[in-house]
Structure formats: C-alpha cells, structure tokens
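Complex shown without one protein chain; remaining protein chains in place.
Per-chain residue numbering starts at 1, and chain names A, B and C are given in the order in which the chains are listed.
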Amino acid sequence: MDVLPTRDRPTPACDPAVVVGHTPLAPAIHRLVLRAARVAATAQAGQFVMLSVPQAAGELIQLPRPMAVHRRRPGGDIEVVYNVQGRGTEALSRVRPGDSLLVTGPLGRGFDLPATAGPLLAIGRGIGVCSFMTLVEDASAAGIPSTVVLSARTDDRVIGRSDCAELGAEALAVTDLDGTSAVEALDRRLAARFADRAPGLVVVCGSHRLTALAMTLARRWRVPLQVSVEAHMACGLGYCHGCALPRPADPGREGPLVCFDGPVFAVQGSPGAPA
Amino acid sequence: MDVLPTRDRPTPACDPAVVVGHTPLAPAIHRLVLRAARVAATAQAGQFVMLSVPQAAGELIQLPRPMAVHRRRPGGDIEVVYNVQGRGTEALSRVRPGDSLLVTGPLGRGFDLPATAGPLLAIGRGIGVCSFMTLVEDASAAGIPSTVVLSARTDDRVIGRSDCAELGAEALAVTDLDGTSAVEALDRRLAARFADRAPGLVVVCGSHRLTALAMTLARRWRVPLQVSVEAHMACGLGYCHGCALPRPADPGREGPLVCFDGPVFAVQGSPGAPA
Amino acid sequence: MSVRIRGLALASPVMPASGCFGPELGRLLPMRELAAAVTKTVFLQARAGNPAHRLTEIPAGVVNSVGIPSRGPRGFLTHQYPDYQALPAPTIVSIGGHAPAEYEQVAEQLGGAGAGYELNVSCPNLDTDGRDIGSDPAALFETVARVRAVTDKPVIAKLPVMVASIAECARAAQEAGADAVCVANSVPSLPLEPGSLRPALGNRVGGLTGPHIRPIVLRLVWLAAKAVDVPVIACGGIATADHALEYLSVGASAVQVGTANFSRPTAMVDVVRGLRSRCHAAGVTTLSALLRTDLTLA
Partner (left out) sequence: MSVRIRGLALASPVMPASGCFGPELGRLLPMRELAAAVTKTVFLQARAGNPAHRLTEIPAGVVNSVGIPSRGPRGFLTHQYPDYQALPAPTIVSIGGHAPAEYEQVAEQLGGAGAGYELNVSCPNLDTDGRDIGSDPAALFETVARVRAVTDKPVIAKLPVMVASIAECARAAQEAGADAVCVANSVPSLPLEPGSLRPALGNRVGGLTGPHIRPIVLRLVWLAAKAVDVPVIACGGIATADHALEYLSVGASAVQVGTANFSRPTAMVDVVRGLRSRCHAAGVTTLSALLRTDLTLA
C-alpha cells in the first residue's frame, strides 16, 4: 500500500443523524439512509464515516463501525450499504426510521480521479462496490464515463445496479453462479471492453483476487490503480493506532493508518504509485 | 423468621415452557401464562419457580428470576404476575407468545393451611398478592372462606381482583390514594370484619408495614401468621447459599435459606410459631 | 473423552465449579456423564457467611459474596457428604483456609472422604498480611505441600485471578506436588446498585463470574498451561461446548461450569454432550484429536 499524496480534506465532525430509510437490499445486506447534511455536502469520493450503533434492546456496542459513504444526496442524506457480519452490524440492522445515531466523518483519504485521463474502471466485489460509488458520482458529474464491475456470489447479491443506472455508468454484473466472475473470464471481458481505449484509472475493492486482476490490468494498460482497504478501527480519526498496516520493508516502524492515510491507497508497484 | 416444620414436597425439575399468554395488567405489571404441566399439577400453595430469561436481542440474563406461582390451571398452565423492576424483568417483558423459557420448579416450602380452623385472611401489597393466591385456590377448593386484602398505590395497580372473584374469595381492595390502605384504617376494618369469628390463619406478603399490622392482628386473634419473603437467588434449589436470612440470635451460624426453608415462614413470635 | 488426574480417572472433562453445585442439582442430572461433583468450599471453622445481598446480577455478570458459609469438616461429613456419596460421580472436596496449616487440618479431618481435593486458595492469609494465599507463591507452595503430605489423593490448586504472574503461581503449585491446577476463581469486583451509589452486596466486594470473564480467564489458562506439565482445569464463563473448546484449545485438559448451572441447570450435561457429538461428527474419540480438526464454532 502506498500512501497517496497529501491533499486538503473536510474537517470531520461528530453529529447525530436521523435514520430516514432502512431497507433490505439482498440477503443480509441493508441500505441505511441517514440525514447527515454536513457529510453529504463535504465528503470526498472514497471517504467513510464511523457509525455509533445505538443501544438496541440493551445490547451495548462500544466501538463505532466504519462504513463507506455509498452515496451523497443533494437533499443532505447519505446512504450506507452494509452487510450483517457480527454483533455490531446485527444491532445496526435493528435501528428504525426515526432513530438517531452518531455519525463521525467524513473520514479518511479518498480516491484521486485524474481530471483529464480516460474513463474510470471500478471493480468491486459484494459491498466492496460501496467504497467507490462516490467516485462514480464524481466521474459522472465530471462527464467521465465509468465502467463498474459488480461481482457477487449470486445475482440477488449484486450491489450497485440501480446506482450505476442512475449515474449513467456501465454496470457489468458478474457472478460465481454463472462463472462470469472468474478472474480469467473477467480479464478477457475487460481486455475486450477496453481494447480501443484504456481507462484513465482503475479502482478496486472487496476481493484479493480482483485486486490481483486489477493489478495485471493496470500494469498492462499502464494506468494508476487505487484500492480501498479495510482494517479494524476504534477512532477513525488517526489517534488510536488500531488500524495501522504493516510496513514489510521496515518492520521496526509503524505502517500507514487506514483511517487517516487511507482507506484508499495506491497499490504498491502499480503504475504511477508514489515511490 | 421461623422455619415451618418439614413436609413432603414435589421434586423440582427443569423444563422448557412455552409462553401461551403475556398481557399487561397494570403499569409495569404483566401476567405471563406458561405451559408448564408438571408445575401446574404439583406446585403446593406458596411455592415458586425460577424463570430463565431467554436471550432477547442479544441481552444476556444469566441468573433466573424467582417468581411466585400465582395460579395453577387445570389445563397445565401456570400464571406468573411480575413487576418490571430491573434488567431481568425488563428482558422478560419482551418474551412473546410462542417463545420458550426454562422453568425450574416447583420450589420452596409453601404455606400451611390448617384444615379445620376458621377462614383465611390474606393480606398483600402490590404483586405480593401473587405469593398467596395459590393458597386462596386451596382454601376455595377446601371450602374455607377467604378474605383477601389487595393493597396498592392506586386503584389501577390493584392486583388479584379477578382471581378473587373467580375463586369466590372476598376481595378488599385498598389504596393509598383514597387512604383505605393506611394501617390504622385497615386495622379497624379488619377488626370489624372478623369481630364475630377470627380467621384460622393470617398470611401476608409485600410490605413491612402490613406485616407489622398482620402481627398485631394475629396476636390479638391468637392465630398463626405466615409470611412469604424475598431474597436474591441464584439456584433456587438450596445449594448456592445466596438467599440465606440472617440469624440475629446466633450470628455465627447461617440462617435459613429462603429458597428451601422458605419462602414461607412463620413470623417469629406469632402465635403457634415453631419455638 | 476421559481425563486422568493422578490416580483418578474422570469419565469426562466436565465438572461443576465449587459453590455452583450441590446434591440438590446433582439429583436432577445424569451425573455419570460428568467428571465429578465438586463441593462448596469447606473451612476448618464453622462460618455464617456474609450478610445479604449475597449475590446479584449486573450487566458485567453475576457477582457473589456468599462468604462461604461452612459447618467445618465434621459438619460437612455429617450433613452434606452422604448426599454427595449418593451421586454416581466421584466427589472432589473443596478446601479453604486462612493459613496454610488450616488446609492441612481440614484435609486430615476429612479422614479420607472424597476422591480428591481442590484447594481454594483465594482466601486471605491471616498468618501474614491478609493477601490471598494463592497470589503469594510461597504461601501457595506451603499450602499445597502441607496437603500433599497428608493425602495420596489428587490435589488440585484452584488459583485466584488477581495475581501478578499466573505462571509463577501455577509452577509453585506444581512444585509443591499439586496434581492439577484449576484456573481460575471469580474476578474480585465492587458492584454498585443500579441507580444508586450503594454497594449491591452486603459484603461490598464480591466475585464477578459468567461469560464476560471468559477472555480474562482464557489468557490465564493459556499462560498456566504453558508454565506447567500437570493438567490445567479451566473455570470461568463456560456455558456451552464451544466455550469449553475455547479453553481446551489454549491448553486446558478439563473444564468446570459455575454460573451457567444457575442459568440452565442442564448446562454441564449440555457441555459434555456437545463435546461428545463434536467428536462423533468429526470421527474422532479424543478431545486432542478433535482440536486438530478444522473446527468452526456456533
């Protein structure tokens, strides 16, 4: 992981946000819509929030959970799409419209979209898609065409179709069930798709195999590759040091903090990555 | 507290019981109907059960909660009436018909109803009434008339009216709001009520002031007084020693166990209490 | 799934924790499936126990300060032991004391009753400064050695949680001749009544028990198992077979179930049957073989 160059970012704050929508999207996956005007207005593509799960039925969830800002809405809402994984997201799934929860953000260092280069290729697996949908929003606003790979186990678990449609992005839904998500199949398909004009940026999230594929593609096309990564977090702000990545080359020093230096990094060795 | 003489009691067991009814009775007071055939068939008047609260929405309640068997129904159901007090009863209030919970019982040493003596006078405050309604059931079955004082803060908190009606017992509802629950008023009223024929047994539960009154009355009438007491419990079976009463006369020895030697005791110094 | 501690062969790796069991419970259970019955701690002198409340439940768990009422070894032999003998499982007698010599005296006065002894050394040492005997390796050594000298039966040292080094304590017990160590007792705590600043227990401080102490005790069991060769019996927050497996996976040889017996009187039997059906499903017959399989927990 290479830390992307420093840039200005909005000052995070911690505000209560009212739940304005909460609907199932796929098995164990829910879309949560929060009235969080400041985050909706200021979040940069690829930033995230920390959601403090309110105490439902006595169950105490102490650490807030990091969640990508999936969509920023002009009306002041943000959308988060999450997968019920353990106790925290299980409790989160019990919040109801009208409930209020603390949102800290926007947080982290997001994606860098080169203004002039070619189209955007975003490759996501499952809810990994949510880490970069704000980048697709930015691309769409800037008139940059996007192609978004939506990979999932089965068709009913594909996330992001409606978002892509809304943003005018080309959605390539691929699944394990029909074999289209296999790395080789996807490699061939994307090679064909971008045979005429290579993308200007490749971004990826949600699967090691897809990151490896993205690396092959990025090298082949000589375009930058950015990845959004996850780590266990407590503060999200950069002070608890819970989320540091290892620094394999220099194990005596702490690596970058996913919450502050990331979650978006240039993939090490990818074209144009910081030295 | 004097331990009542040993007698045979049903062997307790621990069985899952299905919730067949759960309805609010009064502010923060609920009636829980459980399909617990063995307890319904064998519980003696004044015995109790330990209810293990199922894990609702992740909240873990570790100790079962002691609850009087309020009613034994011929169909194999028991009724428990409880007051939402803390975390355990709060969680209990969230169980729903169809849910199942573990019931250990029947437990404890119940009331002794002299077969031949005069009528029964039972004095209860709030849900204290529930500790002796099974005794009123027995009296009713034996053709012994019962008078039951149902004391409460306000009229909507009076518990046991419908049970008394059903069992043909005379119910005297008294409340703080209209002053009828005051000890002096009640003393006068009961003195008048039993002027012709003293009761054969007085039982009391739920208030120190009512116990003191019952003691005055029992001494005046020279009839035995039995009281049902509460203590924090873990096992309910007599092995954890969590529920021992103090032994003021001999502080170096452990006092009686409320779960095994009680919860019903002869009030010390009351007529006919064990030496 | 049997376990051997000194000469004693236990039918299974699951037994009750001291103070969380009695014949009243044993009579409701198929005791043959369990390793043993463990008695409440027996002291030399008769004791009344602590004032009410003796136990309560708070969000962190159950806290008790029962204070170990005891009728002394003779009272135990007369009033309690016969009911234990009627159970189809060996009885391990828990022994307490306020000085190393008292443990020895209790062991002697038990006159050979019981299949083994568990020394509850979470007791203040009134010979010295009132610190728990089990947190002082020298006092612990003396206690175990004295009991060792008067019995050939298995001797288990049950260690406290609040020790500077559980490894050192476990080693002291082993060197003094303990046949196993039990890790650990409850976690000393001061619970307050919800909604007030009043202590929730008559004795103010008590021992925290139940599932939330499991990660604390897991570390202690892991460290103790690395430090000694004798079997480590794990005790702390076990309510299911999965919890037992957690301890077995960090080096325990057997487990004790305490608070869960209150929540679910069948807890110990559920644990033992859960372990057995895990072995069946994996096609193995021993727990060590089971731990080498690719286990997923609930």
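Miscellaneous remarks
Just so it is clear, contacts are C-beta pairs under 8 Å (C-beta built on N, C-alpha and C of every residue); 3 or more make two chains touch, one makes a residue touch a chain.
Just so it is clear, the structure is predicted and the values come from calculations on it, not from any experiment.
Taking the full assembly into account, the omitted chain touches A, C. From the options A:Val84, A:Ala198 or A:Ala234, the residue with contact to the unseen chain in the full assembly is A:Ala234.
Between the chain not shown and the residues C:Pro30, C:Pro51 or C:Pro188, the one that touches is C:Pro188. The residue touching the chain not shown here, chosen from C:Val163, C:Ala180, C:Val255 or C:Leu287, is C:Val163.
Within chain A, the residues in touch with the undisplayed chain are 11-14, 52, 60-64, 86-88, 102, 104, 231-235, 237-247, 251-255, 260. Looking at chain C, the residues touching the absent chain are 58-61, 63, 129, 131-132, 135-136, 161-165, 168, 187-192, 194-197, 204-205, 208, 211-216, 218-219, 222, 245-246, 249-250, 291, 295-298.
Just so we're on the same page, only the chains that are shown with their structure count from here on.
Placing every chain at the mean of its C-alpha atoms, the farthest one from chain A is found to be B. Between the CA-based centres of chain A and chain C the separation comes to 49 Å, rounded to the whole angstrom. Annotation for chain A: no residues touch two or more other chains.
Taken residue by residue, chain C touches two or more other chains at 59, whereas all remaining positions touch fewer.
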